[in-house]
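Just below is one structure, and these are the notes that go with it.
One chain of protein is taken out of this complex; the other chains stay put.
Chain nomenclature is as follows: A, B and C, assigned in order of appearance, with residue numbering initiated at 1 for each chain independently.
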Amino acid sequence: MKLTKDLMLGMYEKMLRIRYFENKAIDLFAAQKIPGFVHLYIGEEAIAAGVCACLGDQDYITSTHRGHGHLIAKGGDLKMMMAELFGRADGYCKGKGGSMHIADSNLGILGANGIVGAGMPIAAGAAFACHYRGNDAVSVCFFGDASSNRGTFHEAINLAATFKLPAIFICENNLYGISNRQSNHMSISDVSDRARAYGIPGVTVDGNDVVAVHEAALEAVARARRGDGPSLLEFKTWRQRGHFEGDPQTYKDPAEQKAWLAKDPLPHTEKQIIDLGYLDKAGIKALQKKVQAEVEEAITFAENSPQPDPSDLLRDVYAA
Amino acid sequence: MKLTKDLMLGMYEKMLRIRYFENKAIDLFAAQKIPGFVHLYIGEEAIAAGVCACLGDQDYITSTHRGHGHLIAKGGDLKMMMAELFGRADGYCKGKGGSMHIADSNLGILGANGIVGAGMPIAAGAAFACHYRGNDAVSVCFFGDASSNRGTFHEAINLAATFKLPAIFICENNLYGISNRQSNHMSISDVSDRARAYGIPGVTVDGNDVVAVHEAALEAVARARRGDGPSLLEFKTWRQRGHFEGDPQTYKDPAEQKAWLAKDPLPHTEKQIIDLGYLDKAGIKALQKKVQAEVEEAITFAENSPQPDPSDLLRDVYAA
Amino acid sequence: MAMMSYMEALRDGMRIAMKNDPNVFLAGEDVGAFGGCFGQTQGLFEEFGPKRIIDTPISETAILGLATGAAAVGLRPIVEIMFVDFMGVCMDELLNNAAKMHYMFGGKISVPMVVRAPCGAGFSAAAQHSQSLDSWFAHIPGIKVVAPGSPADAKGLMLAAIRDNNPVIYLEHKGLFGMSGEVPEGDYEVPLGKADIKREGRDVTIVTWSAMVNKSLEAAKLLAQDGIEAEVLDLRSIAPLDTGAILDSVARTNRLVIVHEEVLTAGFGGEIAALVADKGFDLLDAPIKRVAPPDTPVPFSPVLEQAFIPQAPAIVAAVKELF
Partner (left out) sequence: MAMMSYMEALRDGMRIAMKNDPNVFLAGEDVGAFGGCFGQTQGLFEEFGPKRIIDTPISETAILGLATGAAAVGLRPIVEIMFVDFMGVCMDELLNNAAKMHYMFGGKISVPMVVRAPCGAGFSAAAQHSQSLDSWFAHIPGIKVVAPGSPADAKGLMLAAIRDNNPVIYLEHKGLFGMSGEVPEGDYEVPLGKADIKREGRDVTIVTWSAMVNKSLEAAKLLAQDGIEAEVLDLRSIAPLDTGAILDSVARTNRLVIVHEEVLTAGFGGEIAALVADKGFDLLDAPIKRVAPPDTPVPFSPVLEQAFIPQAPAIVAAVKELF
């Protein structure tokens, strides 16, 4: 299927935004401007961009420890995100959350999450709310290959399948859980085989091809909106960086890393756009410049944002 | 395959022991001689008997809230069991455990369990120990259809499959979790379909036919002893009584109850024994009498066992 | 006023909240036509139907997640965990998400949910179906914890809990389900964090909650026969804690005994003792005593279980040590 120019450029721009935001995060973390843990999504951008292009603000997502990509793809504000990574008062969470805990209720972003697999039952809960309200909104749950070994995966998908909830479970299979290779944490090669346990559709797709991702997601989202229940989509991909910044990645085979770098989703998408005649090289460059500028603005915003006041420590423990 | 006389009679005797033990438990609970919760296995005896006939004392089992059948089939002592149901000092647990918490380390019985699904990871742990020691012992985990929705099911089987542990996961599918029909707690009809999620064999068998149960179990146990890893066996059966004694069972369809009573595993096994010429009606009667007597002895033993001393409250919190 | 059982009262609270707010629903294991493990939800399925009274699979983590996710997007879930003992199965969802989302996200998402959990010993349900874990919940910033000890409080706290904008743990004591008492008609709330003097007395303050309120009142009667007038302060909520009410009472009596059904060590009694040993130190004429079960799992045998649960004579004895 031929995707429209708006759609292709929109997804590509999201991918650029994620990549440039995170490339900067690398330096800012090294420069100790970003404290705490930083888990980068670089190399997996096509998944968040392709999936979120099926969603509107009324739709929900739950994200993970590796959440920047999902948040940006769902429309997250780069300024408030960067300020949060810096731990500043103008950040999404006023500096209380950091990289692993950013949410935006206006955009249906129910939060990155530091607990592996914790987003799954929460996503089922948001899907239940859509079902309860009888609207056609859906709930999308992102998680990794290794997270699919958590009990929450089983309980949340079983619940969603039993109640036919409008949920889409999206496994980003980058072949590792930290240092642990998929073949050493499960005994199957396709996580999508697990769909059978709940009587729902399960498909495996190239996660570095944004078009393939989008088409698979469209079908699952349409199914959910129709009231036909959840799906499990597995996107094969590769984490180009370490598990977190600072990880030496000694567990990776350099040849394999090299092969996957050659499959980087960004150049691939650029080629698709050029082949479709949607933009020429100059147009691509212009778009890249524009996004670079946005990221620079975000950094300036974060740099200029004040530190939280120590008295903020006691605020927002309870809702009024 | 034609089962030997010893095997057939051995399994049948176990089934009788379970049935008669529990028939008495009904009255003793009604007479308030047995306190607490009592969950009866009546109607499901062929599963425990058929499975445990594949096991020796070196093999392990984990049981459930509905544990009498598993314990008796694995060789549990009726006297100490009944005394424990009474809460007496000579019970298996000195009165501290009751019906839901009986274990026998000499017989590899790692305990009935009041937490649904809690036996699964424990069974995986015992299977790990067999694997670690390099002996050919196996670990069998019994659980119900509704318990297969717990996260422990997923985590324990994934772990066992990944490490190729000698574990056998046995789902006793009696179609209900308390009042909740299987079709209302999962979206598949055969729990064995879940084996696919772990790349292990999964089969569904008539749980009221002790011969079919035994043959399926033999294969799974042999596979585990060979070091080829776990299996998931599903046995379809029916709980003839309420979830616990006192349950009015208004959720059951009387016609369906009637149909299942006609499939009671005991008469079915008796017929097989007679058809095989292993015993005549008189022989069956004699065996029944013998087991009846055993159960009566167990009750007398329990009746005569003293109450625990209040000072026992503080004993056995910590191992020396 | 009407005579009602504790169970009827908490059910009435749920019913009124559901009638007044379409965003309120109830989910849990066998809460539907079956009416709940102890009958707590009897009739609600018939009244509100399967859309709002939902039988779930045996998946406590998914149940807590269902509540958390639904609440985070604006519904007001009530979920039942069949026994509080099972909260260990879904503690992460409560501890790391429901309780912390509001704070972690800078106050931008709130999670108005109620987790109902039957607690307590007394039925030979043994070690995995008889616990009280009150202090665990009180140790989680971001949630509230209520533990009614009477039918009227059971209803009023239920209504207040459902309408609170935070996760609230509602500890319903199995031993109180059958207790009957006067309950106001219609819609009213017992504010979270307000203790109630169930008996006035000048000589000693007994701080307690849940099923131990009745045991303490029983003890107070016995003490009165010996001329000791005990004040029985029912906390009703342990988070927020009504520290003012505790200190005021001790200021009058100058003596404090704390009674709870959790095991002694690291039970919530320690928090109360610490509060008074700091802010109320000069008010005290005698040591602070705690009456609680010993540090053991709950035994099955009725003989042992009765020895485990604090009884009135033990409370009397503890009070008398202070004179």
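By definition in this document, contacts are C-beta pairs under 8 Å (C-beta built on N, C-alpha and C of every residue); 3 or more make two chains touch, one makes a residue touch a chain.
Bear in mind that the values here come from a model prediction, so they are computed numbers and not experimental data.
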In the full complex, displayed partners of the excluded chain: A, B, C
Of C:V31, C:A70 or C:A126, the one touching the omitted chain in the full complex: C:A126
Residue touching the undisplayed chain, where the options are B:N149, B:T162 or B:S305: B:T162
Of C:A138, C:A230 or C:V259, the one touching the omitted chain in the full complex: C:A138
Touching the absent chain when the full complex is considered, from B:G111, B:G144 or B:P201: B:G111
Chain A residues touching the omitted chain (full complex): 35-37, 87-88, 93, 95-98, 100-101, 113-117, 146-147, 149-151, 177-180, 184-186, 250-251, 307-308, 310, 312-314, 317
Positions on chain C contacted by the hidden chain, ascending: 85-89, 91-96, 99-100, 103-104, 126-128, 133, 135-136, 138-139, 141-142, 239, 241, 262-263, 265-274, 276-279, 281-282, 284, 286-290, 295-297, 299
Absent chain, residues of chain B that touch it: 60, 62, 91-97, 101-105, 108, 110-111, 113-115, 118, 120-129, 132, 139, 151-152, 155-156, 158-159, 162-163, 315-320
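In the analysis below, only the chains that are shown with their structure count from here on.
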Distance-maximising chain from chain C - centres being C-alpha averages: A
Centroid spacing, where centroids are CA-atom means, of chain A and chain C in whole angstrom: 40
Sequence positions of chain B contacting 2 or more other chains: 149-151, 184-186
Touching two or more other chains - residue numbers and ranges from chain C: 56-57, 59, 61
